[in-house]
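Excluded from the complex is one protein chain; the other protein chains are retained at their positions.
The letters A, B and C name the chains in turn, as written, and every chain counts its residues from 1.
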Amino acid sequence: MAGFSTSARSSLDLSGIFPPIVTPFEENEEVSYDKLTENFSKWNDIPFRGYVVQGSNGEYAFMRAEEKIDLVRKVRELAPKDKLVLAGSGCEATRDTIEMTNRMAEGGADAALVVTPCYYKNGMTSEALEKHYTKVADSSPIPVILYSVPANTGIDLPAECIIKLSSHPNIIALKDSGGDITKIGYVIHKTTGNNFQVLAGSASFLFASYCLGAVGGVCALANVLGREVCKLHELHKHGKMEESKLLQHKLILPNTVVTKTFGVPGLKKSMEFFGLYGGPTRSPLQPLKDPQIDELREIFKLFGGYQG
Amino acid sequence: MAGFSTSARSSLDLSGIFPPIVTPFEENEEVSYDKLTENFSKWNDIPFRGYVVQGSNGEYAFMRAEEKIDLVRKVRELAPKDKLVLAGSGCEATRDTIEMTNRMAEGGADAALVVTPCYYKNGMTSEALEKHYTKVADSSPIPVILYSVPANTGIDLPAECIIKLSSHPNIIALKDSGGDITKIGYVIHKTTGNNFQVLAGSASFLFASYCLGAVGGVCALANVLGREVCKLHELHKHGKMEESKLLQHKLILPNTVVTKTFGVPGLKKSMEFFGLYGGPTRSPLQPLKDPQIDELREIFKLFGGYQG
Amino acid sequence: MAGFSTSARSSLDLSGIFPPIVTPFEENEEVSYDKLTENFSKWNDIPFRGYVVQGSNGEYAFMRAEEKIDLVRKVRELAPKDKLVLAGSGCEATRDTIEMTNRMAEGGADAALVVTPCYYKNGMTSEALEKHYTKVADSSPIPVILYSVPANTGIDLPAECIIKLSSHPNIIALKDSGGDITKIGYVIHKTTGNNFQVLAGSASFLFASYCLGAVGGVCALANVLGREVCKLHELHKHGKMEESKLLQHKLILPNTVVTKTFGVPGLKKSMEFFGLYGGPTRSPLQPLKDPQIDELREIFKLFGGYQG
Partner (left out) sequence: MAGFSTSARSSLDLSGIFPPIVTPFEENEEVSYDKLTENFSKWNDIPFRGYVVQGSNGEYAFMRAEEKIDLVRKVRELAPKDKLVLAGSGCEATRDTIEMTNRMAEGGADAALVVTPCYYKNGMTSEALEKHYTKVADSSPIPVILYSVPANTGIDLPAECIIKLSSHPNIIALKDSGGDITKIGYVIHKTTGNNFQVLAGSASFLFASYCLGAVGGVCALANVLGREVCKLHELHKHGKMEESKLLQHKLILPNTVVTKTFGVPGLKKSMEFFGLYGGPTRSPLQPLKDPQIDELREIFKLFGGYQG
């Protein structure tokens, strides 16, 4: 096992909101660090707990290893010291995940967000997943966060698997993007006492997750409406249940259009309504059509910041 | 349109817990009204809002038309006047659903719970479902509750469809057993002002549903642990969020085993641990095997009432 | 066990094509025996092996018990003596399936087509399905045909379950509408010697099924293009593989539109192009829209018989 300790673990408090930041590209699909810097100049004013770099919304599936690591390094520079940087280091092979995790740690990541491998679906048994995460956590110098995102991977990390892994000293949290609130509640219940944290993987079920005991959220929508998502965190923290509910209600539709309905191209486009840089995605993802942009604009108009 | 009115509608307050009662059978699979009476003698001590008769857990798919109607009549007699009786009247054909709804109304049902038709899955478009429910609601003398239970039907009543139907004066509520808390929140948000009520279709996501604005629950688990489920209702009502959360945590596993894991045979068996009559299901549902019963017993032991 | 014998079994040769006949309704959704008689006056000229009455395409899910039995009786009268009548007798409850099978046998059915129960999906284990079919076959005076149609039921009768059941003396065949040619081939292989017959449940994979060893087909498309479907049977029988292939190619698209794409409303509409009575379906199935009818007409124009 590498250099982690239980005390280090307990000190990494994930309570709060993390935007899984988009990766800005030029028209030729090359990463634009200028645009990234621009976006951070705005994001850094928002009371985020930190940033997720190279999550699904960061188009990590389209990025090469060197690009990923450079991006982590750059984000670590752009983010204030007190903000956490969580880096998506999951690969299909265990060996690649271990190497990527180590390199991202060197690049300054505070924790690694490790998505489930998914190509060999039939082979991704609970046993295979447990061994994978255990090996990665054993050799990682930074804490590991489990990441389940069945809409992309077709794999829903089983509750029992999460519960077992929660006792590993270097596995500190789950980011759950599946949104099954029963599973989220059950996992929180059964990991009580393991100092294990759960993050809602979407703004759509953020409030419900808080009610069940989640500590924060990694929410695509926070790229666009960061203040509103952070406000929901604050409202819940202060026990304002009715206001929380009403704000949650308002966030579901905008969140849905930038995730399920239009995905990353929709997320990037909506950022432009608020003066952030969205830009193109990498191919094969396609830009939105005009009627889709109109639909998106209509939905975000309600949030006042529209500058289109 | 039949004899309903908006005022009648607003007077039917569904806030609270409804067990979707099991149908007790003798060993020869005939309905046992004696056992039903026995069970009611215990259930009536619990502060339920009412009863659902002929829901999925009542094995309605195995019951003939006359049996269903007799059962509604009998339940109306056994339940105190101030308890609501919601009767499952959904059939595949619109015409059959209309007739069944009318006959159950005559039998004393306060509202009809109408499951989505599901055999011709490809044909169950939003348009088809909207027309179906509109026709049923138009000709029903009692209010209609939409019922979506994708685990059994393979059909998840679309949110937009529910929202449209919520403006029908005789459609007063949704029972959602899918458990997608995002959808539940969205539906509640978009039906605000329509005097439309949402019931959680399972104890597993009851607390989350309350937080999002649901008024009550139809929970299989309430057949067994009625007091505990009612207590969760009360705790939330009085703003005790932390206690609600902890009680919800405890209820997920027992609820899961009597629904997803073991279904109606598990539900009936667990009732026997608490002095209620469970008895056999109709075939082709199979009784639990001994190791499954042991697993079930272990889980319910925590709730003290075990008498096995 | 009722009065069946192995010798009776071996004498029921299912080789050939069976249209799963649509149930003709008047505009008020009542069964029209006049229209049924009209259709039979045309169907009886086609070299079908027999008819399936009250299959999925017969809208059996919308029919009441008495209607189903009357229809079987009527079809038995309308069909020539040498044509087999296979009657869909499957219900959710084992007891109802047994009674319906017996009553359809009295009504003149030569064999019972028993669809998998499907409402309690989690409970439909291999064990439950085997017991269900065994009980039904044990008490049926006529041979039983297993019927798997996952697109409607969400249940794919497992291959191992079919193989076990194939040794029951009163279970003579499988109608497989799932279309997994690997499963079809495997079942045929493992039931060799059990005198067990397999029928393709759709014209889309009829030729492939013949190549693997199926003896015939129950094909929705045979309601409309009966001669063409029978011709495919003949071509294969006489070893004309190239011609079989080309005819099969031509039949896929028309078959797809009257099943997957437009379902029973499409099937009924296309019958009208060829001088047969289609008429309305029962609600909640919806009639086709004009552009859909145009699409359908275009596809069937190739088959010359168009009279629209």
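Keep this in mind: a residue touches a chain if its C-beta (ideal position, glycine included) is under 8 Å from a C-beta of that chain, and two chains touch if they have at least 3 such contacts.
Since the model is a prediction, treat every value here as computed from it, not as a measurement.
For the omitted chain, the shown partners it touches in the full complex are A, C. Check A:K135, A:K231, A:K250 or A:R297 against the missing chain and you find that the one touching it is A:K135. Summary of contacts with the chain left out: across A:V75, A:A111 or A:V264, the touching residue is A:V264. Between the chain not shown and the residues A:Y33, A:F62 or A:F303, the one that touches is A:F62.
In the full complex, the hidden chain is touched by subunit A at residues 29, 56, 61-62, 64, 92-96, 117, 119-125, 127-129, 131-132, 135, 151-154, 260-261, 263-265, 282-286. In the full complex, subunit C makes contact with the omitted chain through residues 179-182, 185-186, 188-189, 192, 202, 204-205, 207-208, 211-213, 239, 241, 244-245, 248-250, 252-253, 256.
Assume only the chains that are shown with their structure count from here on.
Listed by label, the chains touching subunit A and subunit B alike form an empty list. Innermost chain of the displayed assembly, by C-alpha centre distance to the whole-protein C-alpha centre, is B.
Centre-to-centre, using mean CA coordinates, subunit B is 35 Å away from subunit C. Our note on geometry: subunit A versus subunit C, Cα centroid distance of 50 Å, whole angstroms. Listed for subunit A are no residues, as none touches two or more other chains.
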